[in-house]
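Handing you a structure now.
What you see is the complex with one protein chain gone and the rest in place.
We just call them A, B, C and D in the order they show up, numbering each chain from 1.
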Amino acid sequence: MEEYPEELRTPPVALVSLVGCPELHTLISTHLHSEQPPINTLALPDFSKISIMAKTQKDTSASGQAAGILKRDWLLKHRTRVPAIVAALFSSDHVSGDPAQWLQVCTDLENLKALIRGRNIKLVLVVVVQSTSKHDISEDRMIALRKRAEVDSKYLINFVPNDALDLQQSLNRMGNTFAELANTYYRDEGRRIKMRLERKSFSSIELNIRYCFKVAVYAEFRRDWVEALRLYEDAYHVLREMIGTATRLPAIQRLVEIKTVAEQLHFKISTLLLHGGKVIEAITWFRQHNASYRRLVGAPEVIFLHWEWLSRQFLVFAELLETSSAITPSISFPVSGRADRLTEWELYSAYYYQLAAHYLKEKKSSLELALSMSEAEIDGMAESVVPAVYVGQFARLLEQGNTFSMQPLTDEDYIHYALAEGKRFQDSFEIIALVKKSFEMYSSSKAQRMASYCGFQMAREYFAESEFGNAKQLFDSVASLYRQEGWVTLLWEVLGYLRECSRRLGSVKDFIEYSLEMAALPVLPVAGVLSFSFKECGPAGPASLAQREIIHEEVFGLVRGQSSLASNEGNSSLKVTGDHPIHLEIDLVSPLRVVAATSNDQSVHRVETALVLSLVTNKWLRLTYDIKSEQSGKLECVSVIARMGPHFTICCRAESPASLNDLPLWKFEDRVETFPTKDPGLAFSGQKFTQVEEPDPLVDLKLVASGPALVGESFIVPVTVTSKGHAIHSGELKINLVDTRGGGLLSPREVEPSSSDNLHVELLGVSGLECEDESKPGMENIKKIQHSFGLISVPYLNVGDSWSCKLEIKWHRPKPVMLYVSLGYSSHSSEPSVQKVHVHKSLQIEGKTAVSISHRFMLPFRREPLLLSKIKPVLDSDQMPSLPLNETSILVVSAKNCTEVPLQLLSMSIEMEDDGSGRSCSLQHGGKDLIDPALLVPGEEFKKVFSVIPEVNVSNLEIGTVCLRWRRDSGPEEESGSNTAASEVLTKHRLPDVNVELSPLVVSLECPPHAILGNPFTYFIKIQNQTQLLQEIKLSLADSQSFVLSGYHNDTTFVLPKSEHILSYKLVPLASGSQQLPRVTVTAMRYSAGFQPSIAASTVFVFPSEPHFKMAHIMASPESIAVE
Amino acid sequence: MAAIYSLYIINKSGGLIFYKDYGSAGRMDTNDSLRLASLWHSMHAISQQLSPIGGCMGIELLEADTFDLHCFQSLTGTKFFVVSEPGTQHVEGLLKHIYELYTDYVLKNPFYEMEMPIRCELFDINLAQAVQKDRVAFLGR
Amino acid sequence: MIVCVAVVGHQSFTEADDALKLHHIVHCSLDVVDERVNNPKKSGPLNESFLGLLCPPENYKVYGYLTNTKVKFILVTTDLDVRDADMRNFFRRFHSAYVDAVSNPFHVPAKKITSRTFAERVSTIVKSLG
Amino acid sequence: MGREVSESCVDSLLTEIVSTYCNGFYANKPELAARRIEAIGYQVGHQLSERYTMERPRFSDHLEAIKFICKDFWSELFKKQIDNLKTNHRGTFVLQDNRFRWLARMSVDPSSENSSSPQDPSTMAENKAAQAVGMHLYFPCGIIRGALSNLGIPCAVSADISNLPACDRNNITKRNFDPCLVAPLTAHCELS
Partner (left out) sequence: MAPVAPRSGDAIFASVERVNAELFTLTYGAIVRQLLTDLEEVEEVNKQLDQMGYNIGIRLIDEFLAKSNVSRCVDFKETAEVIAKVGFKMFLGVTASVTNWDADGMSCSLILEDNPLVDFVELPDTCQGLYYCNILSGVIRGALEMVSMKTEVTWVRDMLRGDDAFELQVKLLKQVSEEYPYKDDEYSEV
């Protein structure tokens, strides 16, 4: 587009010429230019210059035969030299000046009129009024002036420059007038020529076209785009008809001229369309244009001209499209269905750039061909050839002396000229530029395949220009796409180029990589290969098997260091040498396809080497190694490295990036298809690693626990480490106590874990470490002991030796605990770095309460104090037993062995911590203390009786704490030496507080300890009033069939304060055995509280006859104690 | 009124692979049925030998005063026999049908092992239906 | 005449004719296919397998066809006046040929179709279209 | 409708596939056997989908494809459609066939396993039976997976035999086959 003349590229603008008063010209022209539509000015300082506008005398149309289609300069002329309006500027004082000045004005005016006579260029008078002399413009002078100029009064404009307001007014007025006049001017001009068209009054088809063109241009001057378009199209069609019919010029030049004109017309048309926003139409138009001219290649010698022309068409249209697509962003895509509907790419300017490049390539090649053919040296006659008067024509410029004359060319001359011209241009860079453009556009619009195709073409150009650096870079990116999409044929070609590039660049590594990849590419069906024509395929040659073999040979010769290839680049030659060894990273799944070497050697790799391998075609080679693993964990095959020749290695990672992709490219090629599936594990999971277990320990670790542990005792768990198999170095014993039911061994509440008693279970320590040498005490081995964790170092143990220690664990609460003991050691003394062997043992130990202590209170026999708290329900009376003040109560404490092992009871006592306030109650235990420990078999219960006499009346009396000393009974051999059972345990049990109260009444029954059938006995009921009050007592005696009794059954008496009321009944037993005495119910009216002696209290044993036995037995029974 | 008492299927080697009782008086325990089956197998074979002319297919109907015994042996040697009320008609048809059921629901059950006792829910069900239908048919007449 | 018929699977590629240029054409035309599939509203009757003309008719006409299984058939022809109807018909027959070919148990999906019968069938279909 | 063969042919083949791989090659490695059987199914599904999607417009979305499987595809294979299609709209689809032909002839008898496992026969038999039937379901699962992935929907298909033939004594003819598949468009690709 740049090479088009400016007047063609831009829409025409009306032209006005200013004459005189040059000082105002800039002012006016800027104003006019800023008008909408703008107006250009042709400014002439004074009237002597007006000759510029003078007509150029036409040399034409004497003969109706036109010498060409369009005059080259016509458009320019009307844009720059032929104004629509001439504005004559006179200063007012000249107009109304002295006669001499006036005369001057008149002559100027005359000249001007003379100039525009016969052409309907409009004349406008502008009188520049100096504000100073505003008043004295004589009216008649003005009229005279108008008369002379023969212009309508409204074309006489007073121009007042000095006053801003007036200035603006006059400028506007001027602008409007000019616009109006210009419009009429161009309309008239257009109409004039249109007339000829309508009257068909043109002698030749050329004129027809020319007229259409002119009318169109005039229409453009008037911004009448529609008409302009129509006429351009007419012109275009007429022109198309000329082809084949016209005879004027020699054939070649004729075609050239037509094409050139067609190009101009087409340019105009598509510009108009595009700026009108009619993108689709423009594109369809272009399609037609292209279609109708593509085949007009013209003479074979200058076929390159055609390609050049075609290329230019595409280029220009591309540029237009690109610029306009900025204006009209969104294109409504036509719905499909029409057979010739537009396709996507036609909307992308990229497409046109690409084709422009394509045809430019055509041009280049055909030009080269033509040049090679034209033997004659051609430059000589080229200089004097110049563009002729008509568009698209050329002529030889002959100069005789100082006069020039145009002489038409013969086609031969023209061809020479064209060739000479063609030689001057360096096309390939142009091509690259074009492709680059479309490349960028495509890639920006995500059409990567298109883009890569462009890239490929670029690269090829670079390659042709032997800029291998750029070429290689481009090819590489292209190759990656083809690789990824598996387009073998294309990949082959690209690789061929790449290989060549790297050879030229002398980079051995790349060369080898590409060669290998090519050699590994799947083979195409033979049918395909045949249809290759050699010029198509790149340096690689056809993708035949033979070709592969050649490459294969070549590269392997190279890597073996046998051969070396001359890289045409400079003196260096491709060679694999010791000082440049080569290492390739190869992809697993696409064999010999190079991947980005991601060498992250994070861990220590070990290398297994095999001897010389020979690989058979189409077979898998299975290598087997016996690997000695001294590390436990994952043993993985990271990569396989093959070495070829002295200095060349190929590394193939087991996990290559591509192997992660779901569909590796060559997987399905025959050679790789037959997977070794004999071993299903391998076949399926393609197993690359195995789990290495640590060596199974040849050590046994024993934990033994003698039954459940008992709360309170320090429980001993012996741990024995015996090495069988290998020695134990730097052994370490970890001990852990874990609550089986989760949760800690601490009760959550307690804060300071240090104090032992809030610790449920506690590892006291490790005792009895018996090492080989008793000299060093075991305690040193203890590295750390916490209440639930222990760490002990185990001394060196030789094979067969054993070592043991005892864990002391103490339970404070009953709780099952898991004891974990793990022994970590290394089997070799030497390096501690190597993996330690670990042996784990665990043992669940139940912690049980050894003895459960319970107690109960009893009142004295047959003595019933009235305890008010029993009657009226006091809230806390239920949990707290009440004891009568100063009365003897019996406390029975019983300890039950709830383990599975027999226990020895050493002592039981009640300790009461006496606070300062003296003895709150007296307490002595009846019976003698046990001298030798009492044996409690599991489940057995031991009872001991205490008598309690509360002495102070307190709501809650502390009785004290039961202290029980016991130990495991380890049978007769207990005495023997240091034995676990020896440790005795003290279990404490705090007795709950009791409520002491004074009982107002005490009812006691008295009767002999036993009765004899038939023998009467007396049965006393004593009611003791302990209060200062008179107590009314109602009492009733129930009948009982086993006794006959005398005395009244119901009675109400009063008991005096602090005195005792005694009732006595005579009873005669009627039945033997333990009999229920008549039950007495006493009701204290004062408290309206009735109470009854307990059943137990009111029974008596009736002997059938006088028994004979000792009382002593009975005396032993606890009750009797209470009695006394 | 006619009724099917019981159905036996015996594999080619004389093992009882299926036994179903449709409320006959003397319901047998497994051992008895097994014994009986092998016995019947041999009897069937013997009967073929007894035949004066070759190509005898063995007993097909055995009539007793209290029952009829219809037997059908497939060419593959599997024997189906049905104990029915005397004079029950169309038992052959029933047997054929049972044979088809056997091919459909026993042999086509991938979990059935050839020659092994038949434990196929679907077979039982369809068999039951067949016998039922059969009964109904008779009731109809 | 039809110079090239290509079957383009998800990954791999099988062709009836092997000229590099055609490879390029076919390969590039895939972009169009993607384009059409990605915004269906543009491509005509909804989701029809036949995609119609893919590229502007410059020297060649390129037609496309996309099966439900995302396999693309690309046809390149040199005669610039072929009717869509013929193309449709062609592709239908071609498709059935293709289906039978991939029904061969020994055909590995996405691998080059190495079936003689397929080749024959294709060539007959191509011939029939002239 | 093209040519046909007796149903027993396909049934027998299916039975043989399973027994060959489960009792033959990989008697002790059920998971490997399963993979092989599934692979066979996959290929079949892959090819069938190719056939049955001819002459039909392309599917615009996954749901369409899955509907295709439920309707046309299924009736091509079994002369009936899937009875029930559920989805959680997060890529999990549940296809349910209440009378799945390939289970129609199967009856698994728990009592048969009793001998092998005296302790707690019921459950033992249950899962044994389930396993056995499950083996037969890898094939149809493979088919579905093959078909869908050929339609461009990579997915995992698993069958759930909620009520085994042996389990529902009350219901004679009902045979459930609920493959449940998860397309990878969901992040959490877990089969249920």
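Before moving on, here are some points about what is shown:
FYI, a residue touches a chain if its C-beta (ideal position, glycine included) is under 8 Å from a C-beta of that chain, and two chains touch if they have at least 3 such contacts.
On a predicted model such as this, the values are computed, not experimentally measured, just so you know.
Residue B:L107 is the one among B:I10, B:L107 or B:V131 that touches the chain not shown. For subunit D, the residues touching the chain absent from view are 1-10, 12-17, 19-20, 24-25, 36, 39-41, 43-44, 47-48, 51, 76-79.
Subunit B residues in contact with the hidden partner, per the touch definition given at the top, are 12, 14, 38, 41-42, 45-46, 49, 54-55, 57, 60-61, 72, 74-78, 92, 96, 99-100, 102-104, 107-108, 114. The missing chain lies against subunit C, touching residues 100-101, 103-106, 114-117.
As a working rule, only the chains that are shown with their structure count from here on.
Between A-C and B-D, more C-beta contact pairs join the chains of A-C. Remark: subunit B and subunit C have CA centroids separated by 64 Å (rounded to whole angstrom). Shown for subunit B are the residues that touch two or more other chains, of which there are none. The residues of subunit D never reach two or more other chains; the list is empty. Partner subunit C is touched in their complex by these residues of subunit D: 43, 46-47, 49-51, 53-60, 150-152.
The touching residues of subunit A, counted against subunit C in their complex, run 287, 333, 335-337, 339-346, 351, 355, 442, 447-450, 453, 456, 482, 485-490, 493, 522, 524-525, 527-529, 531-533, 536-537, 663, 665, 668-669, 673.
Interface residues of subunit C, counted against subunit D in their complex, comprise 37, 40, 46-49, 66-70, 92, 95-96, 99, 102-103, 105, 109.
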